[in-house]
Each structure stands twice: as C-alpha cells, then as structure tokens.
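First the structure, in the form of structure tokens, and then the observations on it.
A single protein chain has been removed from this complex, and every other one stays in its place.
In order of appearance the chains are A, B and C, and numbering begins at 1 in each one.
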Amino acid sequence: MILQGERIFDAPRATVWQVLSNPASMAATMPGVESFDVHDERRWTANVKIPLGLGGLKMKIDMDKTEERELEYAAMQIKGQGVGAMMNMVTKFELSDEGAGTKMMWSADVKIAGPVGSMGQRVLQPIVNQQVQHVLGSLETQVQDALAAGEKA
Amino acid sequence: MGSTTTIAPEKVEIQAPQTPYKGQNVPRKEDRRLVQGQGVFVDDIKRHGMGYIHFVRSPYAHAHITSIDVSKAESMKGVFGTLTGEEVASLTDPFFQISSVPGGNIKDYALAVGKVRYVGEAIVAVVAETRELARDASELVEVEYEPLVAVTDARHALDDSKPVLHEDAGGNLMWSGVYEWGDLDAAFAEADKVVKIDELHFHRFNSTPLETDGALVEFNRGVGQWTIHTNNQFPGFAAIMMGPAMRTGIDKLRFVTQDIGGGFGNKITSHPQLVVCCLLARKLNRPVQWTEWRTDFHMSMSHGNERWFHDTEVAVKSDGTLLGFRTKALDDAGAWLRYEPLGGVIWAQVTPGMYRWRHIRLEFTQVATNKAPVSPNRGYSRMQHLWFTERVIDIVAHELGLDPIEVRKRNYIRTEDMPYETPNGCVYDSGDYAQMLDVATDLIGWSALEEKRLDAAARGKLLGVGIGSTLDSGTNNFAQSRMINPELQFSGNNEVATVKLDIFGEIVVTLGTTPQGQGHETTAAQVVADILGCTVDDVHVRSGHDSYWNSHAGFSGTYASQFAVTGLSAVKGATDMLAEEIKRLGSVILGGVPVEALELAEGTVRIKDNPEAALPFMACGAIINANNAGLPDDLDVTLNCRYVYRPPFQVPDIERKFGNLTLTYAAQVHAAVIEIDPETGYYEIVDYAAVDDCGKRINPQIVEGQVMGATAHGLGGAMHEVFEYDEEGNLLTPNFYDYHVPHALDMPPLKTGFVESPSPFTPLGTKGMGEGGGAAIHAVCAAIQDALRGNGDAIVWDSSNPYRRVWEMLSSPDTAGGRVSVVDA
Amino acid sequence: MSENAAALSSSRVITVTVNGTVYEREVEARKLLIHFIRDDLDLTGSHIGCDTGNCGACSVIVDGTLVKSCMLLAVQADGSSIETVEGLADGDELAALQQAFSDRHALQCGYCTPGMLMSATALLRTNARPTEAEIKKGLQGNICRCTGYWNIIEAVALAAERTRP
Partner (left out) sequence: MLLREVEYAKPSSVAEALQILASNDGARALAGGQTLISVMKARAASPDALVDLAALDELRGIELAADGTLSIGPMTTYTELVDSAEAKARPILAEVCAQIADVQVRNRGTIGGNLCSNDPTNHLPPLMVSIGATMTIAGQGGERVVSADEFFLGVYLTAVGPGELLTKITLPAGKRDAFAAVTLGVDGTCIASAAASLNGSLRIALGCVDATPVLVEPASADEGAVREAVRGAGLDPPADVHASAEYRLHLSEVLAVRAARQAAERS
C-alpha cells in the first residue's frame, strides 16, 4: 500500500532536516515507542507497541537510511518484526522551501505480512493511515521542539 | 437408447424401499452415526502420549531463507521437538515429478528448503504436548529471510525481468504442449465470420471442504511401518508420492480413513504434510497429530487452476454453426507441481465441450507463480475449459446477434450421433443435450421471460438469463498422463471391492474408496442386496478405507467422478462372484441340484421350483468358515471374493494426442435468471434450474444431492469465492471472513430436473457424477452478460463476478468488459 | 461462583454440565470452549470448520442459547449447562430433526451436521412452525459445503411438521 502527501512546517529547512536526520528524534516519532537504540547515524532500532484497541502490537523496528541529499532528500528502509506481523516500509522525504517555512513531500510504501496482514485491507489501511498521521504529527512536534531549542540557544 | 425425463420431481415421503433397491431413495446407512456426532473424523482420533504439530509458515511470497534457529522453541517446556527443511532434505528424496522437463526438474520436499515460494509455505514443524503449546513454540522459531520480488501474474511469469522460482527448472515455464485436431485452415476458410476474443480469465478458488486436512500418524519401530490416519482422499496417489521420497516400501505406509468432511479434490495433495508427520513420528518416537486450520488451508492447499485464454479465434458460419477455434491457454500452477501439470491434459477429456466443432487448436502453457500450489478441485481442469467453450458460445451469439439457445441447439452433439467420437478421440457415451436444455428452460419459465424482464425493469432492475451446459467426464484413463510426460508408465484405471459372507451370515463389503459424503456405504449395499436377494440392512459396508484390508489398487480413492462406475462395478463384480460361490455351495448342500436351478432370495440360496428347499446365508457362512469337513475337494469356494474392476481402455496415440481419455460423460444443463441493481452492481439469482443426466441412478436422492451441492459450489465461485493475491503475493481472502461461501440465505430457489441416458459402457448403465462441470459459473456469467444487453453491452470475460466487477462493467464497459471483435472471413 | 473470580489468573477450575453430566476440570483461560469440549471432554461430535467464527460447525446450546463454541472461552462457560449433538437422541431413538435430516438427505459428509442440528434445535424451540425464510435465517450461521442447503431447509420444515403440537 502506497501512501503519500505533503506537509508544510512552520520552520526553516535546516531545522526540519536536523530532525529528519537525527535518529533519536525520528525514533521518538514512532507510535507507542517504548525504547530505542541508535547504532550509528544511519541505523537505529526501536521497540514499539502500536496501540490497537484490542491489545497492542509489539514490534521491533529497524531503520536504515538508504539515501540522502543534504537538506533535500532522504530515503529510509524500515523493517518491523513482531509476533503476528512483519512490516516492510520504504519511506521518502523531499524538502523544499515554502515561503519562510518548509514543504515536505513524503511517500511511504508499506507492506504488511503475517496474521495481522490477513485481517483485511479495509481494516489495515485505515490503521496504517492513522499511524502515519501519528508519525507526521510527532514530526511536527519534534520540529517545533527543535525550533524552540534553537531559539533558546 | 431410451431416455426418460422427470421434471423437478415433487418431494415424496420416503417409502419403504422395495427390491430392486437400485433406483430407490434408500436412506443412507452413514446417517445414523453422523446425525449423532458419532462419525470419526481425523481430528477426533487420539493416542496416548501424542504430540501436536504446528507449522511455521512463510510470511513472504518469495524469499531466500538465510537462517533458521529452532533452539528457543525446542527448549520450551512441553515441546517434544521440531523438524526443519534441512532435515527433510537429508532424510528424504524429492517427490517424484509427473512433469517432463522443465517442470520435471524441480525439487520438491515436504518442507521449504533454502527458499520460500508462497505465503503460508511450511518451513518448520514444531511438536508439543498441546495444540496451544505447539503454536506458542512455533512463534519462537527464528527465521531470517531475504525477500525476493514475487511473481503473481501468470501473464508476466515468463518475462525476463521476473525472478525464477525454481532454478532447477531454469525459468518459470513448467510445461507446454500444443494440441491440434482437424484442419484449422480449412475451417477458417469455410467460415463466414471469425470472432476474436483477446482475453478470458478463469479465476482461482476451490471448494473449501468444511473439514480441513489432517492426520494422526503412528510409527511402529519394530516393523518399520507407519499407520497414517488421515482424510487424504486418494491414498493410492499419496503412497506413490510418499514411498519413494521416504525411501520406503508402499506396504510400510498404512493408510486409514473413516469419515471425511468433504474433499472435492482438495484433499488429494496432502502428501507433503503426511511425510512431515511420518518423519516426526519416527524422530520423536510418539504418535503425532496434525490439524490444518482454516487459514492454513486457504493459504496453502489445493487452489483450483487459474487459467487465461488468449488470442482466441472462432470460425463460425453466419447462421451460428461453429466450425472450430484456436486459443492459447495459460495455466497458473502456483509454486509447486503437486498434481500438475496433469491439468494440462485433463481438460482434453472435454475438448469440444458439448458441441460438434471438429477443428480445434489449443496451445497449453503452464507457469509457476508465488501463490499456493494448485491441485484438483471439483470439475478439475475441465471446468476451466468448459467455461471457455460456454463463454465462446455466448460471445459468438452476442456478436452475431443470435439467440444463445438457438446457437446451442444448432451445435450440440445430437443424441442420434451417440456414442460420439470427439475430434481428439474421446467417446461421449450417451446423452440428449437438446432435450436437457428444453427441460431447463421449461423449469425457469423461459416463455414468460420477456414479461419478467419488463417487470424487473419497472422495479429498476436488469434481468438476465444464462445457460451453462457442461460435461462431467468420469473414470480417467490414466494413460493421458503420458501426453504430459511420455516416460510415465500409467494407463487405464481400476478399483477394488471385496464382498464376503462371514461365519454368522454377515455380508461384509470392503471398498477401496475414500468417500467424503457420497454415500458409498448405501449405494454399495443397494447393489449387493439386489444381487444377493437380501435387504440393504443385511449388508454391512465397512466405513472408510484401510490399506490393511487389501481391498484397494493403484488408483483407489474417491475423486474424478467415478464411484458409480469403478466402485460399483467392482462391488457388482465381487458380489456376482460371491453369488456364484453361494450357489455352488448350495448346490452341494441341497443335494446336487444344478447351479442353474438355484436362486438367491430372502437371505437364502434356494431351489427356484421349490423355495422351501433353502439354505440360509448364515448356514453357508458357518459351513465354509467353521464346519467344512466332508465338503468335496473340488469345491473351490471361500465366500470371500475380491474383484478388481478394470475399465475398457487402450493407450492413446500420444504423438497425435488422440484416444479415449474417460469412460463416461454425465451432462448438465443449468439455467440462471438474475436481477442486477444497476446502481450498485449488486445482483441476486431469482430463479435457477439444474438438469442432470448421469445415466442410471442407483440412488436418485444422493444424485440430486450431488447436483445441488455442485450448483452451490458453482454459484459461490461465480459470485464471491476467489483466492485473490496482491502484488506482493499476500492472499487477501485467507479465511471465511473475506472468502465468502454461500450461506443458507444466499441460496436461490433451485429446481432440479433429470434426463436418464444409460451408459452403454458400464456394467450398471451408470455414469460417474458429482463434479458438475461448474455449470453454475457459466450460467451466471451468461446471465450477467444478458442483463447488460443495452446497458453498456460489456462482454463478461472473467469467471469471478463479484458486485464490484458487475458495477465496473456497467460503469465503464469498454475497459471493464472483454475485448472482442468480429471480422468477415 | 468461586470467591476469587475477580482475581486475574491464567487457569481456573470450572464446572459445566454437558448433556446432563457434570464435569469439573481445570482449564487454561485461553482455551476455547470448542477445544475444551472436544479435547478435554472427548465429545468430538461438535466440529471445527474455520478459525473466524463463520462456519458454525461448533454450535452448541449454552444455558438455552445457541452459540458458536469457538467464540467463547471455556472459562466463560463456567457454571453453565451445555447441550451438544451427543445429547439430542433419546437413547436409540433419534430426535425428530435427526430423523428428518436423514429422510431428506440433508447431510452428505456430515461434518457440518452437528452444528446444523443444534441451530435447528434452537430455532424450533422458539419457533415451532418456522417459515422457509425463518429457517434460512435460523441456519445462516452454519456453513454447509456439500448440500446446497435446500435439503436441510426441507428437513427442518419436515421435523417441525412431524412434531407439530
């Protein structure tokens, strides 16, 4: 399933880029993140418990930044493995100036397998949509935090 | 040949059966245990100390397995052990392949070795002391994968850019062959019109028996023998697959079945799982049990063959006379050839469908894809081809502006031409298709249809009517497998029955078959009772199959519409032998009366002219079994008669692909009336008729039950049942939640009718029946196309027509409907 | 009810009456009622045909209410009275529905039959003379893959007629 969209951040490109390229802040955007472990600037692992009303779905998520062009573009390969579900996601971000802010075009190609995958697309697609919205919302928060931190400094 | 017709028989109270039992609705002997929950199905069997198997299955459609670690699972409390693909590869040889090369080169083991090729493929088996623990432990097995691109569309499986499933085969082509009979050039030269159809698609589904596969396997270490309690419906085939792979003799594999919860062909290819059970029973030194759950079944078992027909050209006269066709059939085998590529020849049993065209060319190609392996499914391979011929008839009628009924009648093989030799040498034994069509159209009130159409229109509905006319070819000549692979040494067919008269006068019948609801215990008893002159209650037919009974042969099993021919002919043969023996014994005991002067009646052998002089069966059984001193030396009587029925077959001409492939041809003509809601594509079947001709019916009620069941399967397949995959190879319909089968409220009114054309080729005039040719699918497709007349005029090109597809055909007929053109020849 | 009913535990001792026989067993909380009936009590007449609660082969009557025993934990049935197919016949005498199923050829493989019979039993208890539409609605939760349903519907109607008060 491919999801895409764009989002405008009320922050300069450098700040958005800083968040996108900081493993710690990216890991914090994952839904239900319980712990994370930064291996190097390109790779990190997070343990998440994605909140589903019927019981959380525990997953170990490995992220690998596969491509980047400073201030412009980043591509990440995200693999999730949990009991009952396997997730593979390729996500891409492209930044450009939008007035004083930053426009981020994003896309995510999400593949889910395992018993959860058998629950049916009409259930899964809204779930994935909602989780992606969560990530974007958290990203917004991270950008605002980074902006605030920058202003303070 | 005398044909009798009964239209939609009124249900009558079951009366006490009278002799002859043949032709009577004798209540089924099986029912008493089944209605009380006293049947023995495979999951009901338990053994002391048994372990439960749970399979670790692949979440990926196509991936290398880079590592497997079972240590955590094995160390869990309550776990007895595991089995991996690597162990299987060292303990067994790959399964024998039916295919010639390239498909013949693939190496198929009971568990995935090094690579997975479809979602749900078994990788590791875990055994624990409870079912729950086995599943818990299976979650602790760590498997690392390196995913590969999945091949999910057969039409692109041979593209250079696509990955190869089986390196050993060198590509995704499994088997191909060209079939051509008659003179195509002459036919197209004679034609007034050529109707061209770009693409037709027969979808993937199966009959989803309510009981899934399973086994309980015990290993007797002392004698090196496995006892396999299972619901496999073709143990003869399983044994041929398993023995060589397991490096053991056939007699070391004892197959036992009792009650089987539906099969429909879907329970033929469980041999890989049975091998896993056997290896584990030996490795762990305890009985092991495997039950496949519904989602496992959907993901991994016996999908029906998905088939495409490309570049079809039909040579036709302006009046609708069909001369011939050429087409390219592309068959999607899924990931493994578990019974394939037999589908590549089985279709040829019904090459011309029910029609008289004599010039036919079909290029058959079978490819591998990253989907569950296909295996026989009710109507195996013929259903796909018959759907094709029926679609062609309706498309030709549509394009030439002719009445599909008239086109059928003009082209049906005529009753006076029976037995009819088809262009490829098959012999249709008997039938009157035109009469069947009349019965069917009468049942749905054909003459009043235009009024009904107007009435529907007034309610905002589109009414459509469609015909499906099909054949149920029964009793295979297994020599046809040589058209797939000339090196195979199979031919003919056989079935066994043993009938004995035991010490207390019990008549005991042992079959070689593995019934799954077809009532073999009952129909066999009817045949025996008529011959022996006793009641059906006097005849005890053993339930199920046990290879220890030694009442089976190489092709024993219950599949391919043949029991009424092979099974009952074997029963008849064995009972005739027993009757003869009883008479010879009676002749001695009754004082040397000639055998010809004796008759069997009322449970005795007696003198025809003096019925008082009678010897009860009980006495016969006692004398031979326990009181035989003084009998003449030359009285060669055991009262235990085993008979092997062998149908009259020759090996076909493999070069020309010409010869008789099946013994009998039951026929079906179905008629469906549907109403479509044009706003939503939602449709309902508002009237339905199923007319069947399977020759002599031993138990009409059982026959009618098969007709109605096959109709329900066809309707389910036509409307909602589909094994649909996404591009990554995930099955989107992995259980009954999304794979919607007909429920009670979904069943339309169903009228049945019969024509009875006895087969001249079988001892009882019977024909195999039960598969039903998928007639309902054809009828529904035709009805949808009829309803769309004047509403976009889309051509129905897919056999699966859920509401969304009907809506697509209504809303964008040019893109959603099939592409068809007519050119003047 | 035991006094610790409100305390979380992964297994507990339950008491159920099945077809008149009282059983007391310790069960894991996760065990489905159908597994308990089949595996622990050895009453294998009730069957399993799916894993999503669609097929109804496991239908039983719990305290007078028709349920799918695969959609219920065994612990949820603690204290209840359960009827299964094994309890339908009166000794050697088949129940009217069982006889009608045989007379109307309403079963082929017989795998769905126990669940079907329980649904029909529940239907006729609340509606002694159901219409064809009511019978269909009453059997909607039971999948049969052999018969195409019509013979089952007729069998239920026949049983209703034979037992007409």
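Operating definition for what follows: a residue touches a chain if its C-beta (ideal position, glycine included) is under 8 Å from a C-beta of that chain, and two chains touch if they have at least 3 such contacts.
Just so it is clear, the structure is predicted and the values come from calculations on it, not from any experiment.
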Out of all the chains shown, which come into contact with the hidden one? A, B, C
From the list B:Asp44, B:Glu121, B:Asp136 or B:Asp259, pick the residue that touches the absent chain. B:Asp136
Which chain A residues touch the hidden chain? 51-57, 83-85, 115-116, 118-127, 129-130
Considering the whole complex rather than only what is displayed, give the residues of chain B touching the chain that is not shown. 54, 131-132, 135-136, 139, 293, 295, 679-682, 720, 722, 724, 732-733, 737-738, 740, 742-743, 745-746, 802-804, 807-808, 811
Interface residues of chain C (partner: the chain not displayed): 1, 5-10, 12, 28-32, 35, 48, 51-53, 56, 59, 65-68, 70-73, 75-76, 78, 119, 122-123, 137-138, 140-142
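Criterion: only the chains that are shown with their structure count from here on.
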Return the distance between the CA-based centres of chain A and chain B, expressed in whole Å. 50
In whole angstrom, how far does the Cα centroid of chain A sit from the Cα centroid of chain C? 49
Here the gap between chain B and chain C, centre to centre from mean Cα coordinates and rounded to Å, is 30
In chain A, which residues are in touch with two or more of the other chains? none
Where in chain B do residues touch two or more of the other chains? 295, 735, 737
Taking the touch rule as given, give the residues of chain A at its contact with chain B in the complex, in rising order. 83, 86, 88, 111, 113-115, 117-118, 120-121
Contact set on chain B toward chain A in their complex: 59-60, 119, 139, 147, 295, 728, 730-732, 734-735, 737-738
Per the touch rule above, chain B residues touching chain C in the complex are 11, 14, 25, 27-28, 30-41, 43-44, 46, 131-132, 207-212, 259-264, 291, 293-295, 516-519, 701-702, 704-706, 708-709, 711-713, 735-737, 741-745, 747, 750
